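Here you go, one structure.
Of the protein chains in this complex, all but one are displayed in their positions.
Right after this comes chain A.
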Amino acid sequence: MDKRGLGGMDRRRLLFSGAALGGGAMIAGCTSNKSDASTDDVKAASKAGTDNDKPGKQVTIGFSAPAADHGWMAAITKNAMAQAKQYSDVHFEAVEGTNDVNAQISQVQTLIGKKVDVLVILPFDGKALTSVAQQAMDAGIPVINVDRVFDTPLAYRTWIGGDNFGMGLNAGLYIGRTLKAKGVSSPVIGEIAGIDNLELTKQRSAGFKKGLAKYGFRVGIRQAADFTADSGQQVMSNVLQARSHLDAVWNHDDDQGIGVEAAIKQAGRDEFFMVGGAGSKHAMTEIKADSSVLKATVVYPTNMSAAAIKLARLIAQHKGMGDLVGEDLPSSLTLFSATVTKENVDQYLPGAFS
């Protein structure tokens, strides 16, 4: 093709880089993402019916969580901040989210050094952060452990989190019930899991198995993606090749589900129904519209961080939970994984993460 000398190359190269620069300048204005006013922050925060919400003693709450690099995790951090803002008596000290356990340990140590009144920690890895959480407890700072549990109860005052086993269980029960109602005798059921070496993925799969077993069904094909849309698309496009007929699919995570659904559409398949996981706004909108194979999703609540902030404030102010009987807060709270279908989606859509 190009057999010309340097001169020809030069001019072309110049033209090309000029075009690239121009294009860059043109699209520089395209980073705006403001379509609708962001009211999510307020929705996640809640006001209780007791007088616990009346301003009390001034408290400082330290907050540490993994990097918000994923829809669910981003919502966790956002909801915690929004809840803290609701209280005039709360000073909120959040440290930069990180997926490096080493960095998170030093951050928690910094918060201990600042002598915060109470700590809210969602550890990247519960085991790795156990000892530093225990240091905090030993220093007299109560720790609220969110979701990923520490190794020993010595490391936290109260644990609040989701129910991964229950999430899988409810997905399995929904799929079993629906297939039974349809009269399918030996269904082919697929499972698209999340990152396979995480404890939560194992628990979700165990629950799913249990739920299906109640109806005498079992998983026909199980493959793991890694919580991203491109991995979901890649895995699902191959799974659809592996099984020319499917009856139902459970996909662990709605963010990777965007890719899973794209693969299904691209393959032109619609003989089965799908259940999602986590409960994203996108998934719930699709369930509501009833326009795709996605018929339900099992929620893994993101408002648990907001609840954790409320608990932390109550602990620091030495108050009990208004709606429970007793002077002290419970030591553990497992949140329910609701199954969201077309029938009840309106109830959950406002709290969904995007």
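In the analysis below, a residue touches a chain if its C-beta (ideal position, glycine included) is under 8 Å from a C-beta of that chain, and two chains touch if they have at least 3 such contacts; residues count from 1.
What we mean here is this: contacts and distances are computed from a predicted model.
The UniProt record for the undisplayed chain lists the protein name "ABC transporter permease", from the options "Molybdopterin-synthase adenylyltransferase", "Anti-sigma regulatory factor", "ABC transporter permease" or "Outer membrane beta-barrel domain-containing protein".
When the missing chain is restored to the complex, the residue among A:Lys182, A:Lys265 or A:Lys342 that touches it is A:Lys265. Considering A:Ser32, A:Ser88, A:Ser185 or A:Ser291, the position touching the chain not shown turns out to be A:Ser32 (whole complex). The chain omitted from view is touched by exactly one of A:Val239, A:Leu314 or A:Val345, namely A:Val239. Within chain A, the residues in touch with the undisplayed chain are 1-6, 9, 13, 16-17, 20-21, 23-24, 26-27, 29-35, 68-71, 73-74, 196-197, 221-224, 226-235, 237-242, 244, 255, 258-259, 261-262, 265-266, 280, 282, 354.
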